[in-house]
Structure formats: structure tokens, C-alpha cells
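Here's the structure we're looking at; comments come further down.
Note that this complex is displayed minus one protein chain, with the remaining chains in position.
Here is chain A:
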Amino acid sequence: MSVFSQAFLVTWLTAGIRLGGPVLLAALGETFAERSGILNLGIEGILLLGALASYLTSIHTGSLWLPLFAAMLTGFAAALFLAWMYVTVRASQVVVGLVFNVLALGIAATVYRRTLAHASPGPIAMFQAVHIPWVSDLPIVGPTLFSQTLPLYLTLVLVVVAHFALFHTRFGLGLRAAGENPRAADAAGISVPRMRYLGTLISGAAAGLAGGYLVLAQIGLFRDSIVAGQGFIALGIVIFGRWSPWKAALAAMVFGTCDALQLSLQLLGTHLPEELLLSIPYVVTILAISGIFGGRDVRPAALAVPYAKEA
């Protein structure tokens, strides 16, 4: 098999898009939080809680959509707590977010062990790849783009919705103003705390949903280590995507395909050290977020800066 063969391309690109899906969903939500001025580092923990909620709901209901809803609701509830800490208490966003991830791991491990660890319920019902007549049979793009699961298509629809909401609505304008210049936004009658609450809640709901996506469309199991840093990767994708949903989608797919490329290249006998191949996605992401290729100017100016209205 060579890198130009159809089998190689289909296997690589399909895997890459699948790997990019949950990361993109979490990154989309985080874009809203960061555009409002909130650096929500707690999304790694929210992903884990969402994954657990979807797994437990699936075991008890056997449904596919209800677990996704449960994951979203769990993410929303966790984000409500985080938003209170970030916006109302005005605690350090970095410290709260990181500590929340540790707390979430503890909660997930405890709940899982108390409810299921000894029951060994095994895999749950999962979303299957959807075969779309005609287009799924097209060479290369058919299996790559049109034989994916519904959560991936839902995520792609959300990219369009997110772009429209952020850049073509009054809500989006207010949210971005809260993240760029909260004092000016306040003077213009925009409630900065409200915008920041909404941004964090959207981020939490999306991260919870991404956890559900991971379980219901990719793994079908739960272990308290399954998120494996994907929340942190989503944070990198937001910067890589220059705080834009479209670019985040592109960035997530670049990351996913780079991640999948190192798997495929190992089978080609390239004689490159595996350490080098394994580092490809991370090197690409680090270079992209480093600012070497521009993009520093689009970072929300008031990101991670708590806001207090002057008396």
C-alpha cells in the first residue's frame, strides 16, 4: 500500500475526521466562552462528566438520543457552577478550571465505581455510520465524508449555527463585545455578566455533548480515563481556529488527520522513528497556536480578565 492508494487515503481521512469530531464539538462551545472573555479550562472535566452521564443513561434506557441529551444537561449544570465561580465570584479562571478537572475526575470515578464497576455492563448501543445513497459510494469522498455517524453531521451543522450566532446576530455582537471591551459593552447597555454566563453555559453544554459523542459514537464504553486530554486539545483547537467556528472546524480536522496520519504511516515502513510520527499532531498544533503564523491580534482582548462594574 502506498500513500497515494485509495485504500490508504480512505482509511486515513475517515479515521482523521472521526478523531476530529468530538474535539470540534468541544472547541465550538469553548469559542463562545472565550469570545465572551471566559477561559473555561474546565471542559476536560465536563467532557468526562458528559461521557459518564451518557453511558449511565444509555445503560438504563437503551436509547441513543436521550443519553446525548443527558450529557448536554450534565455539561450545562457543571458550567452553571463554573460560570458562578468565573463571573459572580470572579475567581481565577485558570485555577478554577484546572481544579474543576480534578474534581470531575474524582466525581466520575466515584459514581462509576459505586454504580457500575462491579457490574461490568460492557458496550452500549452506539450510533452507526449512515450510508447515504449515491454519495456514499463516490470514490474517496464517499466513505470519508458521507459514511459517518449522525453526531458528526450534527456537529457540522452546529459549525454553521455557531458562525451565524456569533457573527450575524445581536447576541453574538454582545458576546464578542463582552470579551473584547467589557467596559464599552457595559456602557452600551450590554450585560457583561449575562453574556459571560451564556458563553460559559454554551461551552459546558457543548463539552458535555462532546463527552456523549465520544461514548455513543466512538467507544461505546466508559472508563474514567477515556477522555485522555481531548478537552485540552479542544482548547488548543480554539486558538488554532482563531476563535472562529469555521476555522475551528478546519483546525479540528487538521489535528484529526495528523493524528490519524501517524497511525497510517507506521504501516508504510517509512523507517521514520515512531516517536517522530507520534508527535506530528502535537507539533502541528503547537506551531499553529504559537502565533508564528499570525493570529495573535484576533484573541479576545479581555480573555480571562474578570469584570467588575464600576460603582
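By definition in this document, contacts are C-beta pairs under 8 Å (C-beta built on N, C-alpha and C of every residue); 3 or more make two chains touch, one makes a residue touch a chain; residues count from 1.
Keep in mind that, in the parts below, contacts and distances are computed from a predicted model.
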Chain excluded from display, named as in UniProt, from "Basic membrane protein A", "TonB-dependent receptor", "C4-dicarboxylate ABC transporter" or "Taurine import ATP-binding protein TauB": "Basic membrane protein A"
Option touching the unshown chain, where A:10, A:77 or A:304 are the choices: A:10
Touching residue (missing chain; options A:59, A:154, A:173 or A:278): A:278
Which of A:54, A:203, A:264 or A:285 contacts the chain that the document leaves out: A:264
Chain A, residues in touch with the chain not shown (by the definition above): 1, 7-8, 10-12, 14-15, 18-19, 22, 105, 109, 112-113, 117, 120, 122-123, 126, 128-129, 147, 214, 218-221, 223-226, 228-230, 259-260, 262-264, 266-267, 274-275, 278
